[in-house]
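Complex shown without one protein chain; remaining protein chains in place.
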Amino acid sequence: MVFPAKKVLRYIFALFFIVSLNFFLPRAMPGDPVINLLGEDFIAGKEAVEKIREELGLNRPILVQYASYWKNLLRFDFGYSYHFRARVSSLIISRLKWTFILVAPSLILGTIIGALAGSLAGWKRKSKGNTFSFLFFLFIYCSPPFFISLLLLYFFGFRLGLFPLKGFYTTGNWIDILKHLFLPVLIMTLFSASRNYMVMRGSVLQEKEKLYVWYARAKGHLEDSILFQHVFKNASLPVITLFALDFGFLFSGALFIEIVFSLNGMGTLIYQSILSRDYPVLQGTFLTISFMVIIANYLTDWIYNWIDPRVRANR
Amino acid sequence: MIQHKKKIAIVLLTVFSLFFLMTFVSHGEEVVLRIGSPNMVSTANLVFDDYLPVFAHISNPPLTKMNTEGQIVGQSAKLIEVSSDNTTWTFHLNDSLYWSDGQKVTPQDVKFTIEFIAQNVPWAGWLKEGLQDISIQGPNAVVLKFKKPHTQINRDLSSYNLLPKHIWEKVESPQDYSNPGENIGCGPFYIKKVDLNAGIITMEKNPYWKGQTPQIGKIEIHLYNNVDVLSLALEKGDVDTYYRYASSYPYQNIERLKKTGRFDFVEKLNIGLYFLAFNLKRTPMSDFKFREAISYAINYPEILKLDGLDYGNLPARGFVPNSMDHFFETELLTYDLEKANRLLGEAGYIDSDKNGIREDLAGKDINLTMLVEPDYVRRSELIKYYLEEVGIKVTMKNVDESTWIALKDQYEYDITVTRTTPWGMMVHGGWGTAYFDSRRTGEGVLHIIDDPIFLGLVDGLLSTTDPGKIKELAHSVQSYYAENIPAIALYWNMIITPFNREFTGWQPDPLFGIYNIDNFVNLKKVF
Amino acid sequence: MKDLIFQRKKYFTRIGGFLFILFLLIAIFSHFIAPFQLRDRFDPFLPPGLKHLLGTNDIGNDLFTEFVYGSRTTLLVGLLTGAFAVSIGVLVGLFAGYHGGVIDELLMGITDVVLIIPRIPLIIVLSAFLRPSVGLMILVMSILWWTSTARIIRSRTMQIRSMGFVESARCLGFSSWHILFYEILPNIVMIIIPEFLITVASAMISEASLSFLGLGDPTLKSWGMMIHHAFQRGGFLNGMWWWYIPPGIGITLFVLSMVFLSFAFEETEIGIGEEVAIVPFNR
Amino acid sequence: MSLLTVERLNVVFTTYQGKVKAVKNVSMTINYQETLALIGETGCGKSVIAQSILRLLPNNAQINGSIIFQGRDLLLVDEKTMASIRGKEIAIIFQNPSLALNPVYSIGWQVGEPFRIHQGVDRNQSIQESVRLLSYMKFDKPESAVKMYPFEFSGGMNQRALIASALALHPNLIIADEPTQGLDRTLIKQIIEQLDRARKIHSSSMLLITHDLTVARSISDWIMVMYAGEIVEQVPTLDFFQSPMHPYSQGLLRSLPENGFHPIPGQSPSMIENLSGCQFHPRCQWAREQCRWEKPGLFPINRRMVRCFLYD
Partner (left out) sequence: MIELQNIFYEYSKGWPRKQHQIVLSDISVKLCMGKTFGLMGHSGTGKTTLGKIVVGLIKPYLGKISFHGKDISQLASPDWLFFRRKVQMLFQDPQGSLNPKKRIDASLRDILNITKIPFNQQKQAIEDVLKTVGLSTDFLLRYPAQLSGGQNQRISLARILLLKPEFIVLDEPTSALDISVQAQILFLLRELQKNHGLGYLFISHDPEVIQYMSHSIGILKDGNLDIIQEG
């Protein structure tokens, strides 16, 4: 699959910008860059600090530092966390896996459920079921994620005792993992679905007045088959765009859910590094998420290309 | 579409009921003590993690410990000797200690541990600088020789876990050594697994443990990011007790737990406390009369009730709580608005322009900058209200922990609310001197007193190991606090630990609470 | 049949408008509405009653008073962020869409980059380096939240630019400035307003979420902070719903009112173009 | 026996500005294998009649009257039956082919759609069928054309694809709603010829809606002139061009290029306001006092009908 050079260039530029931001931010912030780079949790004697300053090359000209920063990044070296006593890259990889297990099903389920329910709601606005689903998703859409998480945890986890309150697993077999993941994935799915629902509903509302819909009707299609054979594909284009954005959103949303459910994923990693002001980890996670979003954008373009012939031809 | 909806509903129902059924999976027979803790372990490192070293105190017991009476006694070391000039300390090891792989604990292990700490742990810099020589004496004794007299080394070593030399010397970079699997230990339990994805640290019985045999078979430490969720887990029965280093179970949640009828509570007066600190390098805080007046402006009963839910005692002018060794009774702090106003007036702080705010001696409105850390917002808010009651304006400055440290080190504040930990109360000269001695630095250290009298008392404490002399000096320090009020204790609180009634025999110590070996070997499951 | 739809829309609009104005009035006239001062203290943990409509909190402050005053901060954060972010987005979108060419490539390149930056993590990184404060939060959100607006405005501007009246205006000799702000802007107001409302909503939810993480300014009285304290001080566990539900519902209702209002604008304009439906709502 | 009979059709739209009476008391008949051309100005209600026949009006429309198609009243049958009639027995060609085609599906997929809907043919076979239909419509390379998308075609090509699709199942009635709108003159001729040829081969009837008199003249058998929602003249095509009777018809013919672009003075009335009397009286040079107050009926003269007091 070849892409227009312009798009690729944009992604490269975006990556370049984010990496640069990540490089200059700690150096531009008030305070000692050593502390800004190592985290405030890091306590060491003066000698040690000087030694590390030397190691990090903070005495060298900023452009030289910048170049070596890039070199490190290309080797997937995000630095070292004194708080976690580990390389940031290995830390992120071990956490990313779990967050992915959380995010991927939510994203897929959320997109499917949201798109289906949303298209139905846009198509037949008057039915009672759609009014209900509209109000339901609107409520989810308008609520802070941590709020919903705690409420669901309280009712399903505590009151009804159906699900465990923390962790990815206890024993580690797949049923156990599913049981632990059910509530977090449910909540993330709801959020993802609510966003997709709103977009899909609006999109179908716009599409349904278009001439090709009337024409499909004139050909003898029944209402439901117009929706699924004609409108759905057109109306889902904005949802696909959202897919990439959703990715970043779910990673941030996962933050709150991971905290509430004590899940040892990227969100908790971010949270722990906030608490200990572990800047290398914060920056590493930030970079990773940005990178994931760029990849998701790339993927989105790909899907978009595949669905919309107009885009394909405009290359 | 209706059919579709039905299908979806059926699938959802099936999945749901499947999960419902799975909740009835039963557990094994072995007696397991499950401890819930919000102290999130972030890496399986026995030395550098924030909290794993605390949890490892029962698997890799330090040389010394604090007993339930608050005295430092030997743990892995059965006998501790100190030379008369306080420079040479000899630790005779308990000879019945074995690592969980069957090897005997040797003085080499201790030597390795202390050298490792001195070399790698930044906050143990004093050890690196002060240590002259470590040698092994006989089959089971280690001798530490210091460059200058060190009187409290037994206490300072009570927090460093013993490391097995035969494992750690093979590790390539021990600074980064984190091991989520089995960690060899020499306590009654050893760490079997640190599974952060499950949020569980599993500890199993050390088969070679020669001391009192524990009644429980296994300890699981369950980690919760969120305290409320942890409280729910307690209530639900997911965990049996609660442990948070140097902190109590949230007071607000106690009543609720009591109602379940399944829990009892260990109540222990905390050695640490919350206090209001003055920046003595600035006016008007440097004026004793001002501080004295303020000490009457604070509504102690109310702050105890609101902030501590009455789980604690009213404080005395002597600062140090009565749970501490060598407590010396001083006059209780009292709330007397009239007196506070009168004293302020007498000291010359009068509101002459009638704008509701008193002026300082130079004639300017008093506007105190109060540093507020996120965790101390409520207490700080109350202090602000109290001071405004007597005509002193307070501006709250929101800072995070690191900024707080930076600003207090630069004396860029007027007042602040902070706390002491039990450990902090005991280090340095003890009795809180660590926080005030102007010659010290450190995270929570305020270093605001440079009065030679006070420094003399501290030096006295630092140069003796004689119990009688220590007691005398401890009393003097408390009198000094009472007479000079460099800081005001807000209240003395309790550390409350809920536990499942099925377990009995709890023996908390003042330093690490329930988390000590004596406690765990004595615990019994009743039902 | 159509009447029914109109009525439904009116219904939503009325609820939305009513709630919006209600909250706005509460924020503006806090002094008159609040029964007590923020600093007044009573018995702690009182349940709702006649004297204290929403009971009292852990240090005995009247929660209704706190709720009323808290609306100020929360609404301020939301409305200011919305205003700033949407202004940036509208300007960028207008210029990119109208001028096209290199300017468009450049502005849209920047938009894409900013869109890719994960918002909440960046705010977290920034608040970690700097100190949390309302100003910072508004600033950071404003410079991150404008992208979707810019995209939509751009695509609409491009559509409008190709319409005859813009060309005709150019031909008649109007300046670019006149064309942008007098000819094109009135035609995109209908998209700007829902974008504004959605941005406000998103900012408010973010403020609350960050406060929950402890990244808010704890000395400030906002709804997010109320919830933060409720969770910190056992309000949630002890079922003191009167402590955390009103601010939570407050946020949800205000956001809801915004969304309802935005629907009113959305549905009058049909066939705006596909991108309008994209309402990225990042928290 | 007629194929389609419309009787007393009234269509009212409810809008923000008020009630719009788009079609007022229209009756008409289309016989087998005949073409009826409905002509009139933009907005006079021509398309509404077409949409009423297929029951494709938006929700804010109210229809009254009866539309008898092959013995069934289309306004009374249920939605499922109606769907089975659409595309199979009555096909429609829209005036904006590029918008009527779905942008994200290939031409072949869309042209062959009637086979899938009404005959349960599978996807591949339907595309084969559309190759056949497109070659029939004189597409150069029908095999590659079916893989193209509407945006890759010009308006004229899309229109031909639409016609191909409409004729797929040999419908009895084809409704062509301004099929030549916006196309070049040369193309118009070509498309109209193809349309007429196809109609004749399938022996279908056609309802042609247009404002282009030239188009109407070339293929229609009957002409029906509409003005402001009413039928003002119904007449065989030849007679119409020879001797238009209604003053509006006369005006229309005079404004044709070949007759020297002589405009009718004034403007057509708004459909919201209720104009009393003859709808054309403000612009009519023969208007008299009676026309102002009294609505003329449709007066039959020979084979034609005229709504004017002049022929009372």
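The letters A, B, C and D name the chains in turn, as written, and every chain counts its residues from 1.
Just so it is clear, contacts are C-beta pairs under 8 Å (C-beta built on N, C-alpha and C of every residue); 3 or more make two chains touch, one makes a residue touch a chain.
Only a predicted model underlies this, so the values are computations on that prediction, with no experimental measurement involved.
Of the listed residues D:54, D:90, D:213 or D:306, the one in contact with the hidden chain in the full complex is D:213. Residue-wise, the contact with the chain that is not shown comes from A:6, picked out of A:6, A:27, A:51 or A:312. Against the chain not displayed here, subunit C makes contact via residues 163-165, 167-174, 178, 182-183, 186-187, 189.
By the touch rule set out above, subunit D reaches the unshown chain at residues 17, 41-43, 182, 184-186, 211-213, 251-252, 254-258, 260-264, 267-268.
Basically, only the chains that are shown with their structure count from here on.
Relative to the centroid of every protein C-alpha atom shown, the closest chain centre, again from C-alpha atoms, is found for A.
Subunit A and subunit D have centres, each the mean of its CA atoms, that are 52 Å apart.
Taking each chain's centre as the average of its CA atoms, subunit A and subunit C sit 21 Å apart. Subunit C and subunit D have centres, each the mean of its CA atoms, that are 50 Å apart.
Residue positions of subunit A touching 2 or more other chains, listed in rising order: 150, 154, 210, 259, 271, 277. Listed for subunit B are residues 228, 232, 400, each touching two or more other chains. For subunit A in complex with subunit C, the touching residues are 6, 10, 13-14, 17-18, 21, 25-26, 29-30, 36, 125-126, 138-139, 141-147, 150, 154, 195, 198-200, 202-203, 205-206, 209-210, 237-238, 241-242, 245, 248-249, 251-253, 255-256, 259, 270-271, 274, 277, 279, 282-283, 285-286, 289-290, 293-294, 297. Subunit B contributes residues 1, 5, 19-20, 22-23, 40, 42-43, 45, 48-50, 122-123, 125, 175-178, 196-200, 222-226, 228-229, 232-233, 235-236, 238, 400-402, 406, 443 to its touches with subunit A in the complex.
Listing the residues of subunit A that touch subunit B in their complex gives 31, 40, 42-45, 48, 82-86, 98, 120, 129, 150, 153-154, 157-158, 161-170, 172, 175, 178-179, 182, 224, 258-262, 264, 268, 271-272, 276-277.
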